[in-house]
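Every protein chain of the complex appears in place save one, which is left out.
As written, the chain order gives the labels A and B, with residue 1 at the start of each chain.
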Amino acid sequence: MARKLLIEHAEVPEIASYDIYRMHGGYASVEKALKTMSPEEVVEEVKKSGLRGRGGAGFPTGMKWSFLAKPEGVERHLVCNADESEPGTFKDRYLMEKLPHLLIEGMITSSYALGARRSYIYIRGEFMYVLRILEKAIAEAYANGMLGKNILGSGYDLDLVVTPGGGAYICGEETALLESLEGKRGNPRMKPPFPAVKGLWGNPTVVNNVESIAAVVPIVNEGGEAYAKIGIERSTGTKLISASGNLVRPGVYEIELGLSVEEFIYGDDYCRGIANGKQLKACIPGGSSVPILPHYLVTKTAAGTDRLMTYESLADGGFASGSMLGSGGFIVFDEDQCIVKNTWNFARFYAHESCGQCSPCREGTGWMEKVLYRLEHGQGTLEDISLLEEINKKIEGNTICPLGDAAAWPVAAAIRHFREEFEWHVKAPQEAQKRNFGLISAPIEA
Amino acid sequence: MIKVTIDDVEIEVAPGTTILNAARQVGGEIVPPAMCYYSKLPGTGGKCRTCLVEVAAGSSADPRPMPKLVASCSTAVMDGMIVKNKTSDRVQTNRGGVVEFLLVNHPLDCPICDQAGECHLQDLGYEHGSAKTRYREERRTFNPIDIGNKIKLHMNRCILCYRCVAVANQLTDKRVHGVLHRGEHAEISTYIENAIDNDFSGNMIDVCPVGALTDKTFRFKSRVWFLKPYEAECNCEKCSGKAVVWMFGNEIFRVTARKDKYGEVESLEDKTAWICNDCRFDKKDPTKWNLIGPRKIDRHSVISQGKYATKNDNNPKLLQ
Partner (left out) sequence: MKVDHPQAVNEAPIEFSAQTMTEIQRVMGLFPEGKKKSAILSILHLVQDEFGWVSVGAMNKVALLLNIQPIEVYEVATFYTMFHLDPVGKNVLEVCRTGPCQLVGSDDLIAYIEEKLDIKVGETTKDGLFTLKTVECLGACGYGPMLMCKYQFYERLTKEKVNEMLDAMREASKS
């Protein structure tokens, strides 16, 4: 059985309380960092660990931290991104609900490393009940001297605040999140300047995902090198995977990076296969923004090697035959699912969630949604399919923030791999209303 | 000073200059179109994406090309940067895409739009648009809202440049309108029944690149190209009093600020010559103005085709 560094104690009764959490070794990283390490040493350990951002982009956390500007006399902030709204992703909620103190511990240790004295957790408004859990835990941490003035006699002060969003996927994008945290509409900012230079209220700011911050705890406790030993290549450590869709046992799993996709879907310790004895049709391995893979590219790469749960292996084959690990939102489709319908569903999501600032995204996502709606409802034409590809190309790369790309890529990938199914919806619209297209076979290499 | 090359033209500009402003220093063909950026309104730009350009080399220190096209209005030049605008097929194709996006939900009601003739979207569509539309869906419409008796808001035509919001923020003491809702439902609105009525609110009309905000005191009175623009001056306590009056015979049909070839209100004596609502809406009596002389319109639009130099000019009756 794989090692669990984050959610090992998640099911321990009352682990959400300070005392029980403490009894299971909680807050050791704070003691170690504040009493025996300099902030730079903590950053160094995180660099050595090879930890890559768990929010989706996979940017090395240690490197991000070292970019933080440190002008004299200017406050710095650490902001935790708990907006978790990428469809298919629900791991942060699990972590925060079960182990609120793990996130708080990570926030303290990380804030210390960054020299932040006022840190924030921005949590999506729909998780209000989780916010209450965090508030209670934060109060306990203050009461036990882990937050506030002169923590553990180290002379280091930290205030930690948790605050809700109001229902907007885009506020997961780090600059939109900062706007929202400033009490404004969640319109992403133009970059540069990056948050590391001008972030919250214009102060240098690091934005990190919940899981990235939590991972700092085992990294500090066991050392960066030990952490880097888990996993393969540049995919180090463990990762929370949110498994959803037509699985026997969907849910949140902590895996060691490098586990095979086959094992993850079918293994007894993980999802235990496709529900209701059906066959796998497709899989979106990293949240709705990453390309969909047809069944023959899920457990094997195009080159025929085993597909692994790593940043590299899931991306193997590029956009032609690969996808991305993204946020680890692993969505599984059985043979009865309609790809056109699902593509339309996600297109509707992005159109609904576009902030509307920049024209390619505002107009393009809405346009794609309407074309896909027609295709799904038997009113499409073959030109519509190529039109979608065209719209896609005109959005991709031309927007302020990556939501445009996130909306474009899945449509492009769905058409790339399931063109036959899209065409079938045009050619046999009546039939397409009644039954599903079923599985496609792998293209035979000439 | 730092060196930058735009479409094979090399220039030196001050550090911190954006690509767009560097191009404007040269002028002509190499200047990317800008629908949302407005140099006189800090904070604008980055939204419409019409000014996208290709950066073929980031700087002499790091000569790698930038992978994505960048918004020239909000990207600062670096020493040794090489930029392609007109000379990049990629830019032309993608700009065509942006223009198509701006037009898919546009009502294309130019025949009844007061902005026709001085509309930046018309110019852009003419230059980059395609003659056919591929948009088969129902165009977006908003129900009309009333923002007072001076300014007409025609949301269906709006491209959400946010310039008018910047005017309200920066020129008036109390902003009552903004962008509401989001995505394709986003709109310029006051939310509640409210008039946008403030000494300088009329400048929203001048900064609007399309016909979304027009002058109610001029609505449907005439096509702009039938009018003769004069540079004019008046004594005004609230503003510079330096404006352009648009005349037909001896009548003033409308008053606007003086705009440069990019459609921006000019700077006079180091200050942007915004005009106040009194000058714009209420001073239609020619005796209140000192007419300085004909105003040259420096844009490639029908207004500059010199209609007022024809004989009709002296004989307004002919047109009626």
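Here are a few things to note about the model shown:
Everything that follows uses one rule, which is that a contact is a pair of C-beta atoms (placed from the backbone, for glycine too) under 8 Å apart; a residue touches a chain by one contact, two chains touch by 3 or more.
Because the structure is a prediction, the values reported are computed rather than measured.
Contact with the omitted chain, checked across A:R52, A:R76 or A:R93, is made by A:R93. Contact with the undisplayed chain is limited, among A:P39, A:G251 or A:G267, to A:G251.
The omitted chain makes contact with just one of the residues B:Y126, B:Y191 or B:F220: B:Y191. Across A:F127, A:F194, A:W409 or A:F437, the single residue that touches the chain missing here is A:F127. Taking the whole complex into account, chain A touches the unshown chain at residues 84-90, 92-93, 118, 124-129, 161, 163-169, 180-186, 201, 242-246, 250-252, 288, 329, 331-334, 337, 341-342, 345-346, 349, 352-353, 355, 366, 370. On the side of chain B, the interface with the absent chain consists of residues 105, 137-143, 145-146, 174-182, 184-185, 187, 189-194, using the contact rule stated above.
Operating definition for what follows: only the chains that are shown with their structure count from here on.
As a whole-number value, the distance joining the C-alpha centres of chain A and chain B reads 40 Å. The touching residues of chain A, counted against chain B in their complex, run 168, 185, 190, 351-360, 362-367, 370-371, 374, 387, 390, 393-394, 397-400.
Chain contact summary for the complex, chain B toward chain A: residues 45-50, 52, 67-69, 71, 74, 94, 97-98, 100-102, 104-105, 134-137, 140, 159-160, 162, 179, 181-186.
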